[in-house]
Structure formats: structure tokens, C-alpha cells
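All protein chains of the complex are present and in place, except for one that has been dropped.
By letter and in written order, the chains are A and B; residue numbering begins at 1 in each of them.
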Amino acid sequence: MLGQQILSGLATGSLYALTAIAVVVVFRNTRTINLAQGDFAMVGAFLGIIFLKEWGMNYFAMLALVVLCCMALGGFVERVVMRPVAESDWLTLFTTTIGVYYILHGMAGWIWGRDTKAFPVSFEATPVEVFGALISKGHLYNMAIALLIGGVLWTFFTKTKQGIAMRAVTDDPETAYLMGIPVKFIVTLTWVMAGAIAGFIGVLMAPIIYVSPEMMDEILIKGYVAAVFGGLYSFRGAVIGALMIGVAENLAGGYLGSHYKTSVAFVMIVVLLAFRPQGLVGIQERREI
Amino acid sequence: MSINNNQNTDIQANQNEETRARISTVKNLKRRFVRNDVLAMVLLFGLMLIAPLFPSVKGWMLSQASLVIIYIIAALGVMVLVGFTGLVSVGHGGFLAIGAYTSALLTLHLGVDLVVGIIAALLMSGLIGAGLALIFLRLSGAFMAIGTLGFAFFVGTILNNIPFFQGRDGILLDANFVLGFEIYDHGFYLVSVVCLILVTLFVYMLVNSGTGRAFMALRDAEKAAMASGVNRLKFRTLAFSISAAITGIAGALNAHVVNYVSAEVFADIWYSVDILMAVVVGGSVAILGPFVGGFFVVMMPFYFEQLADFSFIMKGVVLILVLRFAPAGVAELILRPLKNARRTILRNVGGSMVETKEPKDD
Partner (left out) sequence: MTDHLRCEGITVKFGGVVACDNISLNVETGKIVGLIGPNGAGKTTLFNVLTRFQPYVAGSVFHNGNNVDELRPHDMVHRGLARTFQNINLFREQTTLRNIMTGGHSLIGNPIKAMCWTPDARKREREIEERAIEIAEILNLSGELENEVGNLPYGYQKRVELGRALASKPSLLLLDEPVAGCNDDETAELQEIIHTVNKKMGVSVLLVEHDMKMVMKVCDYLFVINFGSNLAEGTPEDIRQNPEVIKAYLGEEEHT
């Protein structure tokens, strides 16, 4: 029973982890807390419905096209909305993404309606046995995809030239610029990446939570809390935080009742701050009090 | 020699006298500026108070106006934090909920007067705000924003799931009593206006006091503030608590304007985001800011009543445009020329010897 809970916690946690990674990517490179991150995924989920139902695409073609569309959306938002205010303080950047959130939210509601829709691909609930615990095929599939994306990102940041350039931009944008790294391009690339991750999240989440303009709100907040766990700079910290939240939530849901599931993330952050204010992996920007 | 010396002292005495005269002129000028500001506020509030007397003003208009006022009060609370202390909270919807439920539960179970309810809401929010500040002040800037967002979310869940709060069904209140009299649309509107006047007056006093100066010192240069003797933790906690208490008042009014509270409403964290947005759009460093912002946030959906989604889009567009073209807020757009003119006058009268460039618009 316990192993069961932990395993399905890890499955949900891996989806939070993807959101958290997207949050961290954007924050590291642009110092922006992107509140619209969830809405990129939401748009992706709606597009997924269209591609499957109206265009009759198969699942993988749909996934690829959704990811492409979300990448385009991310890039578009950066070029049109974020770039003009790129030099401002973090509050301005943050509130600008709130603006993007409102617009995407409103558009989705306007075009596709406010009511919840089922995703044409249903969640594969057939149980599979892993290490003695049962887990549904769908969850296993989600975890695999999350792992795959995590691996690709890791390789990108540590092995490729672009990824290393991106890290340089994070550490010291001015020096990076002087060294001839195309900072503006890197920033656009960042948002495109955030879009790509959102595309995956949208398609993966859609069968589990159904599709509506509000579908991502809760997951987004958990992704954020997970990112704060890791200090907003560390991918590793964000992933660990996300998995912990996923597991803790599932355990709370199993032992305390499902109502309390959603407040676990907050309680965890309070506990973390009380006992380890520097964050799981060390928050660089702690305020001395 | 001695004659020379005397002359020197005379010149110095003359200079001193001149300086004194200039300083007192500056003081008088500043006093006059304050008088003008106060006059403008008295006019605005006077107009708000007598508005119900006009025959063309209907009951529903007053209810809508009460809603605007509630948002202005909440935004004033957030302004104390964001504008004057430099801390950002995205979780003030949580305090709105705490205020609303404190007052509603007291009314439901003990049948207390609205005035008592409001005061209780204020105290409860202030206390919880102080406690939270002690946790969240460890986080800086962006981190604190996310932490507070989590708080708002948490409050929503608690209200929804603990039976005592009747989250799923909501709490229905029968009537509002103020000092023993039952009030309706008109009365409630007047109560809201009175609350707004008191809160505005308080914020004005706060900003123009040593305490407000300490807040702004922490906002502008933390090290210099410490070197001036400002206790960071104490004053940031105080700011957070004051801010939460003011928002708590708005929460209490919010519960009674419709005589119904439901966790459904408060569980929506975008409630919190809306308050922050009111402050950002209106402007966070002048008291006029929340007035403009509150009006905008409440009236925008009202105008597009049939098109809720369209109002969302408009909100987003306006927010982005304001941040792009008037990052200090709409109120600053109006007040900036006035402020600059006053500053120039004071500088010149004060006898500034330094060539100054015009302050940058940022």
C-alpha cells in the first residue's frame, strides 16, 4: 500500500517536475516568473483535441504538432510582449506574464468555452506491476516521457554549445554579451523551450484532469512551489522538490483524506522555510532577517 | 583686524537669516501643497458621501460602487506593502478570505454588529499576517511572491474542506446591522465609504510618519536603512501585518455586500492576482493609484458582463500596455507633472545651487 502510494506520487510528481523545470529555465535566463507557463500547456491541450478530433491525426503526430505550436506561442510571447519590457525589474516582468495569462485564458474561454472537455485519448488505467506495486500504464508512460524530456534537457545544458551558452547568459549576461554570445537569441530560445515543455505537459495532463481554461492553475502553483524548493536556479532541486510534493500529496491523500491533498504543497514550503530556509539545494537569494 | 572680524560675523549672520527665511518659505509652501492635497481628497470623499442623494443614482449602482470601494481598500493594503515597503505579495486574496470569514462567522454564530465584525476581521488578518511575515520574510522578491501565492491557495483549500467553514455550501447572512440599525444598499454604501475614508486617512498618516519613512528606507536602500537604525524584521513584519489588516477590512465588507461568503470564490487564487494588478495598473506610490486600479479591476468585467472572456482579454491587454508605457501606473501619469512642478518650485525656493537634470520617467 505504501509503495503503491509512493509510486503514483512519483508519477504525479514527474508532471509537476516538468512544470518546475520550465519555470526554472525561464527564471534562470530571464529573471521572469512566468505565470503564463500553465496556459501554454492549456492551449496545447485544446489544440490536441482539435488535431485529434477534427484533423484526425494519430497520437504522435498530434503530440509533435502541439509541441511545435506551443514553441511558436512561447517565442511569440517573448518577441511581442516580453522583449519590450525585458530591462525592467522582476515585478514588472512578473505582472506582464499575468497579462499574458489573462489574455490566453480569455481567448481559450472565448474560442473553446469555459466547460470542461474530455480528451479524446483516454487515460490508460490498466495496472502494471513495478517492484511489487501496481501502477497504471498511463502513469508509467507519463513518467517515461518526463524522464526522457529531463534527460534531453540535461544533455542540452551540459553537452551542447547552445546549452552552455545559455548557462553563461544565466551567470553573467553582460559578459556573455561581450563574449559574443547572442543573448537576445538565447532569451527567445528559452521561451521556445518553455513552450515545448508546456506542449508535452498539456498533452500528458489532458487525459488525467480534463481540458478547460483553468486546468493548469493548480499544477502551475505546485510547479512553482517545487521550483522554490530548489531555489529557482537549480533543475535538480526543482525535480527533487516536485517529486517530494507529488509523493507527500499522495500520502496525505491516502492517509488523511483527499481534501487535504492540495494544501500539502503549502505546508511543505512552510516547513522547508522553517527548518531549511536556504532551500533544498540552497536558495541563492535568501533575505537576511 | 577687529573691524574686519565684525564685518565677517555680520555677513554670516545675514546669511544665516537668509537661510532661515528660505527654509520657512519652503515649509509654508509644503504646507500649502499638503492643504491642496487634503482639499482634493475632502472633495472626492464629500462627493462620494452625497452621491446617494442624487435621484438618478439607483440601488444597484451603489452596490457596484461598494464593490469598487472594497477593491480600493484591498489595493490600498497591498500598496502599503508593494509601493512603500518594496515587498510583493500575491497572496492577499487569502487575507480577503480571512477577513470575510471572520466577520461572517461572527455574524452567523454570535449575531454581532457589522462594526464589530470589521474590527475582528482587521485584527484576525493582521495577526495572521504578522505570523506569515515571520515565515515569508526569509524569502526575497520573486520567492516571496510564490510563497504568498501558495498561502492564498492554502486558505482556499482549508475553507473548502473544514466543515466549520461551510465551504461547499457557503454562509448565508440575513441582514446587516450597523450600531443596531438594519442597513440596505444605501446604508452599506455609506459604511463602505466611511471605511474607505478611515483607511485612506490611516495610510496617509502612515506614509507621513517616522514608521512610513522606515518602510521606504527599507524599500530604497536596505544597508542605509540598517545604518539608520531600522530593525528590518520588525518593520517588514509590521508592514506586512498592516497590509494584511487593511485587506482584512475589505474582506469583511466583501462578505456583507452580498450577505454571502463561499469558499468557491476565495479558492480562486486569481482573486489575489487581481488585487496586485489593481495596484500595478493604478500605481503603487501614490494614494490615488489604488483608486484608479480598483475602479479598473471591478468595472472592466462589469462593462463586459455578457463577455466574461473578453473582459479577461481586455484586462490582460491593458495590464501589458500599462506596464510597457506607464510602468509607474496610470495615477503616476496624471500626478507626475504635478509632482515635478512642485519639486522644481521647492528646489528653486529652497535655493538649490546644483544644476539638476529632470528626473527620469521610470
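As a convention for this text, contacts are C-beta pairs under 8 Å (C-beta built on N, C-alpha and C of every residue); 3 or more make two chains touch, one makes a residue touch a chain.
On a predicted model such as this, the values are computed, not experimentally measured, just so you know.
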Which displayed chains the unshown chain touches: B
Subunit B residues touching the omitted chain (full complex): 16, 19, 22-23, 26, 202, 205-206, 209-214, 216-217, 220-221, 223-232, 234-235, 238, 242, 343, 346-347, 350-354, 356-357, 359
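To be clear about the criterion, only the chains that are shown with their structure count from here on.
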Residue ranges of subunit B touching subunit A (in the complex, touch as defined): 82, 88, 135-147, 149-151, 153-154, 157-158, 160-161, 232-233, 236, 269-270, 273, 276-277, 280, 307-320, 323-324, 327
Subunit B-touching residues of subunit A, taken from the complex the two chains share: 27, 31, 33, 35, 81, 84-85, 88, 90-92, 94-96, 98-110, 114, 217-218, 221, 224-225, 227-228, 232, 259-260, 262-263, 265-267, 269-270, 273-274, 277, 283, 285-289
